[in-house]
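Moving on, here comes chain A:
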Amino acid sequence: MFEIEIDGKIVNANPGENLITVTDREGISVPRFCYHNKLSVSANCRMCLVDVEGATKPQPACSTPVSNGMRVSTKNDKAKSSQKAVMEFLLINHPLDCPICDQGGECELQDVAMSYSSDVSRFNEGKRVIADSDIGPLIQTDMTRCIHCTRCVRFGAEIAGIMEMGGTGRGDSLKIEPFLQEGIQSELSGNMIDLCPVGALTSKPFRYELRSWQMNAVEGIARHDSVGSNIHIQTYKGKVKRVVARNNDNINETWISDRDRFSCDGLNHENRLQKPQIKYDGVWKETEWDTALVYSTKALLREVIDNKEESKLGALASNNATLEEYYLLRKLLKQVGSDNTDYRLNIKDLSNTINLDSNIKIKDIENIDYALLVGSYTRLEQPMINHRLRKSSLNGATIDVINSMSFNYNLPINSEYILNSSQIANLLARTLKAILLSKEQEIPGYLDKFKVSDADTQLANKLLSSDKSAIILGEHLINSDNSSNIANLISIIAEKTSSSTLNLSETGNSIAAKSTGFVPNENGLDANEMLASKMNAYILLDVYPKYDFHNSVSAINALRDEKTFVIALNSFKDSDVFDYADVILPISSYYETSGTHTNVEGEMQSFSAAVGSPKDIKPAWKVLKVLADLLDLSGFNYTDSSKVTSEAKQQIKQNIEHDREINLINTKGVEIIWQPSPYSTDALLRHSNSLQATKIGQLNTASMSASTAKSLKLSDTDNYLGVPVVISEVVADKCVFISSSNETISEKIS
Partner candidate 1 sequence: MMALWQSFVELVYELIPWLDGGVATVLIILIKGVALILPLIIMMAYMTYAERKVIGYMQLRIGPNRVGPIGLLQPFADVFKMLFKEIIFPSKANIYLFLLAPILAFVPAVAIWAVIPLGEGFYITNLDISLLYVLAIGSVGVYGIIIAGWASNSKYPLLGALRSTALLVSYEIVIGFVAVTVVMVASSVNLNEIVAGQKGGAWNWYFIPLFPMMIVFWISALTETNRAPFDVVEGESEIVGGTHVEYSGMCFALFFMAEYINMIMMAALAVLMFFGGWHSPFEGIPYLDDLFAFVPDIMWLLAKMSFFLFLYLWIRATFPRFRYDQIMRLCWKVFLPLTILWIFVVAILTQLGVGPWF
Partner candidate 2 sequence: MLNKFKKIIKDFTLNELLFGMSVTAKELVNTKITVQFPEERTPISPRFRGIHALRRYPNGEERCIACKLCEAVCPANAITIESEMREDGSRRTSQYDIDLFKCIFCGFCEEACPVDAIVETQIFDYAFESRDGSVLTKKRLLEIGEQNKKAIDQTKLEDSKYR
């Protein structure tokens, strides 16, 4: 720590810091374009030139390290004139098309030009023009406006992990362009829009829509994954128009995934349900809320409450409802005398589920030195977790992967184990045995049959030798026969090696569902049992059976039963809903309702509604409250959702105890891992046209090895379960890895 003098003010600086870090901390404004505090320093825009005493030439503040006794002036004539000169050069080739530029009003170049440029240009020669290239459905380019700050290039190289944008040519012919024809494919690409200081990269879905000053920004939480990225929801005239990142160093830093950024497109999709509907004698009729709610109440009374002999009421919810909605639905059912609530719709065998508690904070992931990634493609499924992992990898951490298929990670993988689920379980068991052997501890009976190889010992040693290791379990293994075994093995291994665990198999807001007790207790039926036994009535909260159930066909058939009364609270139209439901109540979607999201580290983030719900659409928590009132249930006198939140928080169950019994099974036959495309995990994403147009949104492959294909008698021209077959050698034997978009899910069977 030493003192330096900036503009006559004595300030403290740490050795190794750059000048601009100090000026930013002290609130001294220095103009800049290429510098960004989350990116490396390139010092190529030269806008931050300041006068350092002793130096003959002005020095760029972003790349000048501080030294003891340094005297800097950011505002004297020398600094000012060099900044003005740089500005003039930057504006030489910048088109003055601010009026039609989407960046206008939030443009760093515009802002800086207001104070550092002259009114009249002295450049009378022709300006450089660069043809635009189509770089995908998310980002609009206008490269004539580019000032070559290379923030996007550095973002690709340093944050996204794939250097998709790059500079070609030199001097006047320098162009920033994507290297590949396919354009930008990163799952974090939207951040380039935020980074770009000019209008060269702008949002394509938002193109020509609004000016930044027209919108209100509301703080919100993105709920598509279990990270809960902090966002600003920008609204205009009661409609969500754009989502941008909000800084939160504990969760998402300044980045958000494309999924969080562009999903808001779907909110105004024509498929939104607009009015409550009732099925009278097989014909759907739009009605008013009063009618629909009274009709539902009467049906519930008739089918369930007054029907003492056969009173079976079930509630199923998707994993992206809010904490409040889970709590209210659970409370409603409990008061009616039913314990049948479940959100685990996509799990084949609910007696064999993953129970693993996460005990690492998201921000700590970047500090680990060893990570074992089991059954997860974090890059697409949890982009912000992947970003932290990548950071840890850049910091020197070793990353090992155990999965049934090899994926295109954007971080260096040390060793990759491509195994099917039984093999994974066995590998973990052998590793545990190796760990116990090296620790000279007692070997439990179930490990007797395993022989420890050198490779296992190596894996065990990596876990044992690292100070801060983490085992990350993803969602690929949720439907394997050994899912609970794998989870238990991981938790024992983590305990023995004092590693942290991170359970990414709970996506969306399912951690909130779990903590509010939305899973059935001993008396209740779980989702699969409900579907198997004929229920008298269901309340479905934001459930889209075609996508949400592990076996959509049988689920729809069960719901369709004539004797079953189904109240569907949905925000989007789904072709099937008219088939199985009896009442459809349109509910608010993301950003239209207030609520709470619990992320993977247990952080409960409450958010308020960014916009009001459209005319005849109500927030689900209000619908449930009124339904409870109509049923004459007590304790539903909530005036706003925060009352529900505080009540729910008091009853939250932390770390539910579960047994760690291990009983390894060898899977016979072909194992299907059905992993929805990351842009079709919830209804809003499925209705976001821009996301669906991306390469990731159109993922539609059933990958399998050649031998598996042979055993299934398939070739790469066939479809398997409605999904095109891709024969790939990076898939484990006896495994079919299906990654499918919403368009084609029709025969989903896990």
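Candidate entries met the following condition: all candidates are chains of the complex that A comes from, given by their letters.
Operating definition for what follows: a contact is a pair of C-beta atoms (placed from the backbone, for glycine too) under 8 Å apart; a residue touches a chain by one contact, two chains touch by 3 or more; residues count from 1.
Bear in mind that the values here come from a model prediction, so they are computed numbers and not experimental data.
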| item | value |
| --- | --- |
| Of the listed candidates 1 or 2, the one touching chain A in this complex | 2 |
| Interfacial residue positions of chain A with respect to candidate 2 in the complex | 98-100, 104-105, 207-211, 213-214 |
